[in-house]
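In this view, the complex is presented without one of its protein chains, the others remaining in place.
What follows is chain A.
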Amino acid sequence: MISKEDIQKLAELSRIKLTEAETESLQKDISNILDYVGQVSAIEGSADKNVPLNHNVMRDDVPYEEGSALKDARNAIVDAFPKKEKDYNSVRKIIQKDE
């Protein structure tokens, strides 16, 4: 069974705040689910030998023209920022002093 500390660590990595009650129920559910999906350990072969079928498709690195659909979409996305200065998305300071 996965430990309570592990659940708290996962929550921290996932940037999700959990309540005490939720931590406990997640401990049970996540343990059950991991037990079930753990059956893939019976699959033979090494993961690093698996060559995926898909490959990346890149678009040309050119700016969208004024009046194009994507340029309009860009402007609409900027309009949706919760807080902005000119065209910049205003976010709060990340680096903080340790107390």
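As a working rule, a contact is a pair of C-beta atoms (placed from the backbone, for glycine too) under 8 Å apart; a residue touches a chain by one contact, two chains touch by 3 or more; residues count from 1.
Here, contacts and distances are computed from a predicted model.
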Identity of the absent chain, which is to be given by its UniProt protein name, from "Transport permease protein", "Glutamyl-tRNA(Gln) amidotransferase subunit A", "Diacylglycerol kinase" or "ABC transporter ATP-binding protein": "Glutamyl-tRNA(Gln) amidotransferase subunit A"
Interface with the unshown chain - residue positions in chain A: 2, 6-7, 10-11, 13-18, 22, 26, 29-30, 32-34, 36-43, 45-48, 50, 52-54, 56-59, 69-70, 72-73, 76-77, 79-82, 89, 91-94, 96
